[in-house]
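Got a structure here, written out as structure tokens. Questions coming.
Missing here: one protein chain of the complex. Every other protein chain is in place.
Right, subunit A next:
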Amino acid sequence: MDIVLQQLVNGLTLGSVYGLIAIGYTMVYGIIGMINFAHGDVYMVSSYLTAIAIALLTFFGMESFPIIIFGTLIFTIVVTGAYGWVIERVAYRPLRNSSRLSVLISAIGMSLILQNYVQISQGARQQGVPTLLTGAIRFDVGDGFVQITYMKLFILFAAFLGMGVLTYIIQKTKLGRMCRATQQDRKMASILGINTDRIISSVFVIGAAMAALAGVLITLDYGAFDFYVGFIIGIKAFTAAVLGGIGSLPGAMLGGVILGLSEALFAGLISSDYKDVFSFSLLVIILIFRPSGLLGKPEVEKV
């Protein structure tokens, strides 16, 4: 019983982070119909930026947790957002009217460029950040206990806050309406006076910012990272996006949480060696019965 509860907490935390990264995949797919394979590496870049921010802030003598976390979040989100903007501008916009395959290849190229650039500039060895937040809450359950670290609580809070803010922006603000309009009918959106290129850029910035939030949270929790961390977490988040229905924003968040929970429960109860096998099998099964994902709409060919 205690292990189930413990894994539920762990899974929810992990899943909320998957959800944050999945948002970037799903929004970009929704608006220009491409899978941004460099997105995992944008997340990886944000891990390094987290370490840089913490080092800078500590260097200037700031030591209290709220200041460091706040400063790190702002620095990382802004700089990673700028990466997202540049990537779209350099690698995808020049190919706006070419085939989907060219854009896909460009995305894979961008992913390799980011990995190699970070490897050369930061070194191939694993890097780390110090633990900033220690301590945990413990509950006794039966004859065992459940332990929730403050860091995990913070992750849950920050991730769901991030998703909440983003949902509000997309549903209620003018920018959000313009994003949805561009997603539903790009040509019509431009006829109504929307600068669709600018909206596409904003979507890349938003996606990168969400990945940066995830990057800060995971890096602070795990402490260690290298230039290759973006790959596996990118694949997982992509799985979450497809699971929830690619193109659907609530789908990405739901997909992330489901994937995190099922992975954690499988790892805790059955086998942690096979947890990836389990999560990808889950994807296959869901796609067999619901090809457009849990909340996705069936693709209708436009005439």
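The criterion applied here is as follows: a contact is a pair of C-beta atoms (placed from the backbone, for glycine too) under 8 Å apart; a residue touches a chain by one contact, two chains touch by 3 or more; residues count from 1.
Operating definition for what follows: contacts and distances are computed from a predicted model.
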| item | value |
| --- | --- |
| Identity of the absent chain, which is to be given by its UniProt protein name, from "High-affinity branched-chain amino acid transport ATP-binding protein", "Heme exporter protein B", "NADH-quinone oxidoreductase subunit H" or "3-oxoadipate CoA-transferase, alpha subunit" | "High-affinity branched-chain amino acid transport ATP-binding protein" |
| Hidden-chain contact residue, picked from the options A:58, A:98 or A:184 | A:184 |
| Subunit A, residues in touch with the chain not shown (by the definition above) | 174, 177-178, 180-181, 184-185, 187-196 |
